[in-house]
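The block underneath contains the structure these notes are about, expressed in structure tokens.
Only one protein chain is missing; all other protein chains are in place.
Going by the order they are written in, the chains are A and B; count residues from 1 in each one.
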Amino acid sequence: MQADAQSLAAEPVDARTQETLHRTARPYMHPYLAGFGLGLVLLAAFVIMGRGLGASGAFSSLVAVGADAIAPAHARANAFYAEYLGDGTVNPLMDWLVFEVLGVFVGGFLSGVLAGRVRTGVERGPLISKGMRLFYAFVGGGLMGIGAKLARGCTSGQALTGGAMLNVGSWAFMMCVFAGAYATAYFIRRQWQ
Amino acid sequence: MKRIFENLRPTHKAGVLVGILGFIATFAGSPYQGSQFTIDAQELARVVEATTDHVNPEELADWIIQGKTDFRLIDLRTAQEYGEYHIPGAENTGLTALPDAGLQKTEKIVLYSEGGIHSAQAWFLLKAKGYLAVYMLFGGLGGWKDEVLFPALADNPTPAQTVRFGRMKEVSKFFGGAPRTGASGPAQTPSYTLPKVEIPQSVEASSARAPKKKKEGC
Partner (left out) sequence: MNAPFYKFGLFGDNVSLIVAFFIGIGFGFFLERAGFGSARKLTAQFYFTDLTVFKVMFTAIITAMLGLFYLSWMGLVDLSLVYLTPTYLLPQVAGGIILGVGFVVGGYCPGTSCVAVSTGKLDGVVYLLGVIAGIVVFGELFPLLGDFYTATPMGQITLPKLLNVPYGLVVFLVSLLAVGGFAGATWVEKKMASRKGEQPL
């Protein structure tokens, strides 16, 4: 009974039907179970590597390498990029987070395939066009990139890792993420509802 | 009570378990117990006797010349003394600032002071905190001057000593020093001026180089 959600999203559907479709088409793992599994992965990182998880750092390395390829002098003079480029003895892409993020792609794909959830498309609410949604995705991503670098991490690194380690900055960060998100949710509810 | 627990849904059981674990944690004490390093006096004494806690000035000179970056060199003297002269690549950290100096417990650390007293004290301090690879420069800065900067040949040198002196002559030039010459040899207290801090440029520059690649964090 796999509903073709993509074609249905093209026309406005009432809220209750949308929710029913949502439920039957995707049987997710119980949140506590998934959270427990995630927690064990994080714990494994602590015990094996003495560090936590992360995501944004990998993209910083990517950007730094790109900057170095396009304008090496500028990149090395910039304190931010230089931090990810290092002193040249190690390839910046041979980085723990880069490999970890590659694993995230693979793991997500694996789980999606096993659950029949791999499908091309654009996730959006029924009241918004694909174009607008992609625009918002780009802008949101941009904000995320800036916010993550300011805060030295994103939800994976700061909230999960720092949260488990009772890091002061991470908890402050986490609360601000929720605050900022809830505050903005009302204003762009058209995108999702 | 047990029956109530058994009749709870699995998620509620998990919640109760979490609550209990958290409650016990309150009274469990510090989780840093795993990192308390018990000072095994015998072990430390053995290390001292075997002089595996030392690094010779010659060795250090070699490392610096080869441009090795796998160790941290700490100068324990005052900022003024450091400013006058320091071994190239050394960082200036006083004894009290040592625990906060951002030293990793698993990285190689070489300590030196004027002679050997402060570096020995710092060595104990770091070993007690569980630092795994701490070494003292044998003879301190005095030893560095005597062996590396201004090496001298003994009065009746063995062949091995002559060979060594030949090598140290080149090494001393690298660091801006000069081998001691003169009939009286090492017995004479040389009057020399310490080489300027800026030498050798390549080594100094490489230690103030681009930051090491960010390894931790997100």
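To be clear about the criterion, a residue touches a chain if its C-beta (ideal position, glycine included) is under 8 Å from a C-beta of that chain, and two chains touch if they have at least 3 such contacts.
Just so you know, these numbers come straight off a predicted model, no measurement behind them.
One chain is missing from the display, and on chain A it is touched by residues 14-16, 19, 22, 26, 28-29, 31-53, 55-56, 59-60, 62-64, 67, 78-81, 90, 94, 96-112, 115, 117-125, 133-134, 136-185, 188-189, 191-193. Although one chain is not drawn, its touching partners on chain B can still be listed: residues 11, 15, 18-19, 21-35, 105-106, 130, 216-218.
The criterion applied here is as follows: only the chains that are shown with their structure count from here on.
Per-chain CA centroids place chain A at a distance of 40 Å from chain B. Here chain B touches chain A in the complex through residues 11, 14, 69, 209-218, going by the rule given at the top. Chain A makes touch with chain B in their complex at residues 32, 51-57, 76, 82-90, 92, 95-97, 148, 152-154, 156-158, 161.
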